[in-house]
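For this depiction, one protein chain was excluded, whereas all remaining protein chains were kept in their positions.
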Amino acid sequence: MIDREQVLHVAQLARLELSEDELERMAHELSGVLDHIERIGELDLDEVAPTSHVVEVENALREDKPRPPLPREVALAAAPLVLQDGFAVPSPQA
Amino acid sequence: MSDPIALSAAEAASRVHAGALDPAELFDAYQSRAAADELNAFTWVAEEPPTATAAMAEGPLGGVPLAVKDLFCTRGVPSQAGSRILQGYEPPYTATAVERLEQAGAPLLGKTNQDEFAMGSSNENSGYGPVLNPWDRGRVPGGSSGGSAAAVAAGLAPWALGTDTGGSIRQPASLCGIVGLKPTYGAVSRYGMIAFASSLDQAGPLTRNVTDAALILGQMVGPRDRCDSTSLEFPESIELPTATRLDGAAIGVPEELSGEGIEDGVLRAFEETLHIAERLGATVKRCRLPHAPHALSAYYVLAPAEASSNLARYDGVRYGLREEAETLLEMYTRTRRDGFGAEVKRRIMLGTYALSSGYYEAYYGRAQRVRTKIVEDFRAAFEDFDLVACPTSPTVAFELGARTGDPLAMYMSDVLTVPMSLAGVPALSLPNGMSDGLPTGFQLAGPPFSENRLLDVAFALEQAIDFDAVPARA
Partner (left out) sequence: MSDGAATSPNDGLDGFEPVIGLEIHVQLSTATKMFCSCPLSFGEPPNTYTCPVCLGLPGSLPVVNARAIHFGLMIGLALECELAPRSSFHRKNYFYPDLPKGYQISQYDEPLCRGGRLGEVRIHRAHLEEDAAKLVHVGTSGRIHGSDVSVVDFNRGGTPLVEIVTEPDLHDPVRAREWLELLRTTLRQLGVSDVNMEEGSLRCDANVSIRLGGSVALGTKTELKNMNSFRFLERGIRAELARQAELLRAGEPVVQETLHFDPQTGKLSALRSKEEAHDYRYFPEPDLVPIQIDEDMVAAARAQLPELPAARVERYESEFGLTAASARHLAFRVELGAYFEAALAELARAGDGHGGVDAAPVQIDPAVAQQLANWISGELVRRLGEEDPADSRVAPAQLARLVALISQRAITAGAGRQVLDRMVQQGGDPEGIVETEGLGAIASGDEALAGVVAAAIEAHQGAAEKIKAGNAKAMGPIIGYVMRETKGRADGAEVSRLVRAQLGLEN
């Protein structure tokens, strides 16, 4: 179960604006999915190590050798708003 | 001369190599079909063949044009991942997998429609409209590589590139009556493939037959890509399959993936193929994957969790959609509100919740442990069997809109494909006969790097099944 307050908090963390309607629907749908998911709670997994990677690769390291960066106009090409050769945003502290 | 569209990709490539088919003509034939696409399978179609087509035709892929799922970055070509948040976005670089195929002689024909960020099993979650199933336009083609599957099935493309996170190649291949292969995790570079769930995403081909799949896969794998830390060198080259018999092959049929919840027609077709396998000399026995029933739950924690993080970069700052607002917070929340569709939001929410303080161990931590058990289950099964087999999808293609109101029902579409994704093992879906006039899929999975074996067995079955139904072609 996940209630409306939790949905709001999670939406805030995820930077999603949800309407009242969406909020209600999301709480309902997520609860249904979570109910199903929570069945893994039945398994005894205390002695089981978690798997983060299925491949057994280690030390995929890169040599410290520079490669040419993107030209600035390419880096900025898709930017919604460019000012002073940078990506413009509303100031965080505003 | 015969209609080039009727040729398989491998046949077309060998004719090009023999000088019997002009690659530019081949490209044009597909280009005009793709441009007239009525299935909404394409989101972008090349206007003309690349200038290098003649040179490309000398490569092993013979200039046979390739449809590429929109999830792959293609330089200077819209790469939108089926999302409104990337509408019109043209990356400055091309994904390694696409680049390797271009170098091997497959020019880019077009970009195919998909569920937004590969999240879906029906293609109804695309920001650019649903894709229609060529067998029945009132039905879904499956997802998330639905555009790629529909395009290949309808003869709009000779072959296509897709991605599979929990079944996104195999399930649409099954629903559209074509071959779909998800390689071993790490076999194909993920560099330039727009991420959904990094530890599960894997690129692979959707083709008309097994030989085509082998031909194209051979050019996708090889030396490891230094731009992808999780990529692996494939230990051998991929051979074109030749097997006609299956003597000595041991095929396990997991109880957990071959009974409950599967449509009768799908099961019947599956069992018929098992009989064919036995007739060809294979041993077929029941086996167990004890934790497979929990795979879907683990998957729907792990994949959304990774997705919630992978999709944080869509913030309106550097590319893509942006809703201007006075404060930074509002800019973020409105951009993401307007840019993401309902399913993507649902999974971001689910994943964010599963990783959030106080819930991590109960959800993410547990799901990772279930994953360990599933990896072990497969390892144990492959001690006794060369391959395991089960249906690809529990149902045939369903009607548009049938499951959109019930996320859980939609998630159930992945129940037979998700276990292999979690284990990182290669799996293939093979057309397996019809049920109610719609194709069904036979799924084969093997240990890591057993692609050659998988293709060989699939090839032998393919010849014996002799599935020759094609959807009505426009």
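A and B label the chains in the order they appear, each numbered from 1.
As a convention for this text, a contact is a pair of C-beta atoms (placed from the backbone, for glycine too) under 8 Å apart; a residue touches a chain by one contact, two chains touch by 3 or more.
From a predicted model like this one, the values you see are computed outputs, not experimental measurements.
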> Omitted chain: which shown chains does it touch?
Replying inline: A, B
> Pick from B:Glu11, B:Asp115, B:Glu256 or B:Glu306: which residue touches the chain that isn't shown?
Replying inline: B:Glu306
> Any idea which of B:Ala195, B:Val221, B:Leu321 or B:Leu430 touches the chain not displayed?
Replying inline: B:Ala195
> Which residue, B:Phe72, B:Phe270, B:Phe385 or B:Phe449, contacts the hidden chain when the whole complex is considered?
Replying inline: B:Phe72
> If you put the missing chain back, which residues of subunit A would it touch?
Replying inline: 9, 12-13, 15, 52-53, 55, 57-67, 69-72, 75-76, 81, 83-94
> For subunit B, which residues touch the unseen chain?
Replying inline: 72-73, 79, 81, 86, 89, 91-93, 95, 190-195, 197-199, 226-230, 305-306, 308-309, 311-313, 315, 317-319, 324-329, 332, 352, 355-357, 360, 364
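Criterion: only the chains that are shown with their structure count from here on.
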> Just how far, in Å, is the C-alpha centre of subunit B from the one of subunit A?
Replying inline: 23
> Of all residues in subunit A, which touch subunit B in the complex?
Replying inline: 2, 6-7, 9-11, 13-18, 22, 26, 29-30, 32-34, 36-41, 43, 45, 48-55, 57, 60, 62, 70, 74-75, 77-81, 87, 89-92, 94
> For the complex, which residues does subunit B have touching subunit A?
Replying inline: 89-90, 92, 185-186, 199, 224, 226, 229-232, 291, 294, 296-298, 300-301, 308, 312, 315-322, 324-334, 336-337, 340, 345-346, 348-350, 352-353, 356, 362-363, 365-373, 375, 407-408, 411, 422-424
